[in-house]
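Here it is: the structure, laid out below.
Apart from one protein chain that is not included, each protein chain of the complex appears where it belongs.
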Amino acid sequence: MSDGSDKQIYYSDYLKLDELLQCQELESARRGKVAHDEMLFIVIHQAYELWFKQIIWELSAVHRLFDSSTVSEPSVGEAVHHLERITEIQKVLVQQIDVLETMTPLDFLDFRDALIPASGFQSVQFRLVENMLGLRPQDRLTYGSGSYLSRLQEKHRKLLHESESRPSLFDLVDEWLSRTPFLDFGEFNFWSAYRQAVDKMLTQDKDSIESNPLLSDENKEVQLKALRGTRTEFDSLFDRELYDRLVADGKRRLSYNAFTAALLINLYRNQPILHLPFRMLTLLMDIDELFARWRHRHALMVSRMIGSKIGTGGSSGHNYLSKVAEHNRVFTDLFNLSTLYIPRSELPELPKAVVEKMGFSLG
Amino acid sequence: MSDGSDKQIYYSDYLKLDELLQCQELESARRGKVAHDEMLFIVIHQAYELWFKQIIWELSAVHRLFDSSTVSEPSVGEAVHHLERITEIQKVLVQQIDVLETMTPLDFLDFRDALIPASGFQSVQFRLVENMLGLRPQDRLTYGSGSYLSRLQEKHRKLLHESESRPSLFDLVDEWLSRTPFLDFGEFNFWSAYRQAVDKMLTQDKDSIESNPLLSDENKEVQLKALRGTRTEFDSLFDRELYDRLVADGKRRLSYNAFTAALLINLYRNQPILHLPFRMLTLLMDIDELFARWRHRHALMVSRMIGSKIGTGGSSGHNYLSKVAEHNRVFTDLFNLSTLYIPRSELPELPKAVVEKMGFSLG
Amino acid sequence: MSDGSDKQIYYSDYLKLDELLQCQELESARRGKVAHDEMLFIVIHQAYELWFKQIIWELSAVHRLFDSSTVSEPSVGEAVHHLERITEIQKVLVQQIDVLETMTPLDFLDFRDALIPASGFQSVQFRLVENMLGLRPQDRLTYGSGSYLSRLQEKHRKLLHESESRPSLFDLVDEWLSRTPFLDFGEFNFWSAYRQAVDKMLTQDKDSIESNPLLSDENKEVQLKALRGTRTEFDSLFDRELYDRLVADGKRRLSYNAFTAALLINLYRNQPILHLPFRMLTLLMDIDELFARWRHRHALMVSRMIGSKIGTGGSSGHNYLSKVAEHNRVFTDLFNLSTLYIPRSELPELPKAVVEKMGFSLG
Partner (left out) sequence: MSDGSDKQIYYSDYLKLDELLQCQELESARRGKVAHDEMLFIVIHQAYELWFKQIIWELSAVHRLFDSSTVSEPSVGEAVHHLERITEIQKVLVQQIDVLETMTPLDFLDFRDALIPASGFQSVQFRLVENMLGLRPQDRLTYGSGSYLSRLQEKHRKLLHESESRPSLFDLVDEWLSRTPFLDFGEFNFWSAYRQAVDKMLTQDKDSIESNPLLSDENKEVQLKALRGTRTEFDSLFDRELYDRLVADGKRRLSYNAFTAALLINLYRNQPILHLPFRMLTLLMDIDELFARWRHRHALMVSRMIGSKIGTGGSSGHNYLSKVAEHNRVFTDLFNLSTLYIPRSELPELPKAVVEKMGFSLG
């Protein structure tokens, strides 16, 4: 931080520390008996909320950059920078759980009852982050019968409800990928070439299974069945109708154009023009994964804190949270892409004209 | 490390670096085309195996300390030291996944086929760690129909099979807890006092639910049902038969005496004599949790690496691994203890004579 | 966190989120042009201040426990628990630097001028933490000519000045160690036995140097000189006057009794009664080390952020900070203890009566 002489701004005024450091009011103290660990409980949740605010700040910037019918290259660069920062913040969120774990169950019991029915489920900012990323109400594993909004105050419910109706990062990325110009290969029929390579690969696999003298008939059948499953997955790449059926079944969420663009970006990531898009997609997976990690750590911590205590809503806290950690993910399509890769040596070579278009003017 | 002059031992001889650094032989190179990332794949798995060896070394020391009908206090202190080291190693195991994640699915495809059918499931040392901790064959989520031993070489199968028949850390801890002398309260009937406190707490809870004007009848019923569940859990504390039924149902694994001793250790952890036992139990949970974390990270990583590819054994790699992360735990009883805590203010006060016995001679 | 029904407390009210989330006011916005990264700058410093508040909360609890002429065993246990929490918080402080490093120097330049002359040096809470630990004004590497108080507001200066006059954790630990009862060995003259063991060890070392045919005369002289230095260090253990001279020279800070007690605790840490004291001393070093780590990371970060820019006070920001990282340490005596260890096999065996006194009544 800067240092200087006798002018205006003063560190504690700039950071509004007088206000900030008065926001920690122990409920246990109000009730007459300070529970030492309640301070930690408040401070850590406030730290979480500060970081949520920062994540929203970064996500908003990304939304602004992508909420346009043309996303310039420098914009992708800037978005990547914002998303990278979000992943670093998420690592702090995970690290903070180590601090919370210094609170033992008995310490927690000292003030737990005073908090009922307040709940971390009521963090409006965190719900907003989820909505901004693109988690839809139907993606949420709901707790009991109610919606995720049911225990919120009216103003917060409204705020979140509105956020649901705005395009999410998922939507914006889908649109950006769909219109990506590098799907145009001119004369070169990429998908026909890719299909040939896939066919060759799968036929070889089939042969090697069938001709393997060490495999029992039963084992052969298992492996051949798996192979047929893989082929079906690939088929959807070459047949938009098949693909749209997967979407209807909830097995894909990205549009066909976006999904295939994302595949290409991954396959040819070393082409200069694809480098930033590749990092963008990678970071979206990182963000999904880091929230999954955070939820998983949180679920483990709750399991230590309250055991198998049955929550007042009728469901086991830890089991519920542990399922949420597996569920509430947004960019699963990107994770599933790797099912559809083929070895680099089998990749169709791009025509020189296409490669040139993917390079720099200066090249 | 030490430094010195011109005498005998030389760093690279001491560490056998000539041998160690010749253990990386790329299968892809043998087949004529080096896949750059295969080196990482080998090195990271070898680093894992080195650390597994160290964990086994530490666990063996703990086994030796606890495999006795009397475990001295200094022994508990030493065991705690070994277990702490294991948790620090586990953090390195988790951190290493960040390195593995720099390998993209396409990079992996470059040499994946060359490895079939070798598999991480075949790490004998890791299976040994699990057995030494106390994971039983029936606790394992098996992959397909086979046992966890099925794909191993005969000598390894034998080694693991033998390890199953030796007392595990779980067994040793159970015995140690069962014979713990601080369960003897002399004249003071601890359990009767604890039961009274529990009754009082649960009755208050029931009243506050029933008299709450804001709760709908439906909500009340849900909460009262939950409360009855909690009471049943508590009942097993005071009734060995009930407890043994939980054991028979697979809901508890520790013996009654060990379970109740563990509860006491947690409740009165500030008594000098209980401090080390408390840390011991905490570390056992830490170890369980850190392996759960590692498995969870590993499952997420595999999900990025192979997508929803169906394994040749007929099951989805990622889904399977993600379930294992939830399952293969040993000390769940210790996690569940927190269900049975009551607030510190309600804890029966121990008689002075008991407290004195829990202190130091010097006191 | 708990969950419940429709009663009183609401998450965002409990955490005062309306107030908390209004404390981020961008100076760049006030001046007409939002600098995106200023939000991060504010949020991260506020997160630091929240955690400083928590550290002060924990340190105050330790002070209360130790500010007494008798510190009970359970009190040491509680203190250990508080100190452990502080180290986990410190790890978050370090992790946060990774987030700050996502701000590039150019991003910082966008709002840096607006902050002059506010400075991180003005964090009153951090100075308070240092004072509570026991950093004395004379230990501080001052920046230019002024005291560390010179750029603070009057009220803050006063607050810190007062904290200097209260006993620090260092002082309290010194007193506690000085009066420790386990220094009393009854008839057994521990120090005479230790001195004999040291003599034997050093004489052997001398012989092995002098008789080494591979060492040049020059090398021998260097090693013998080093050995004489080691002997002098040991001598101060057995001669309080010598020791006090080291204190006068600023080479030791703990009193003679406290220093030797700390040595004994380390040497015989496996005796039950010494276990908690050993952990206490270890944690004090951990805290020192983690702040050193944090300062070092901070210095590296500043070096990237402002390069070799010369601060307005006339000194290079990075060089200065990097020296502070080496300097501002409190418990260096504890680090230096290891100079005075001898191999376990050479340790005087404690008489049975002494060992018994160090065990539990129950034993």
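Details
The first chain written gets the first letter, and so on, giving A, B and C; residue counts start at 1 in each chain.
Basically, contacts are C-beta pairs under 8 Å (C-beta built on N, C-alpha and C of every residue); 3 or more make two chains touch, one makes a residue touch a chain.
Everything numeric here is computed off the predicted structure, so don't read it as measured data.
Only one of C:267, C:287 or C:354 touches the absent chain when the whole complex is considered: C:267. Although one chain is not drawn, the whole complex shows that of B:68, B:153 or B:345 it is B:153 that touches it. By the touch rule set out above, chain A reaches the unshown chain at residues 5-7, 73-74, 77-78, 181-182, 212, 214-215, 219, 223, 269-273, 275-276, 356-363.
Listed by residue number, the positions of chain B touching the unshown chain are 1-12, 14-17, 19-25, 27, 36, 39-40, 42-47, 49-51, 53-54, 57, 61, 81, 84-85, 88-89, 91-92, 95-96, 98-99, 101-102, 112-125, 143, 151, 153, 156, 311-313, 317.
Against the chain not shown here, chain C presents residues 104-106, 109-110, 113, 222-223, 225-226, 229-230, 233, 266-267, 269, 285, 289, 292-293, 296-297, 300, 303-314, 322, 325-326, 335-345.
In this section, only the chains that are shown with their structure count from here on.
Across every pairing of chains, the maximum count of C-beta contacts belongs to A-C.
Centroid distances built from C-alpha atoms place A farthest away from chain C. Measuring from the average of all protein CA coordinates, the nearest chain centre is that of B. Here the CA centre of chain A is 28 Å from the CA centre of chain B. Between chain A and chain C the centroid-to-centroid distance comes to 39 Å (mean Cα coordinates, whole Å). Residues of chain A in contact with two or more other chains: 113, 311-313.
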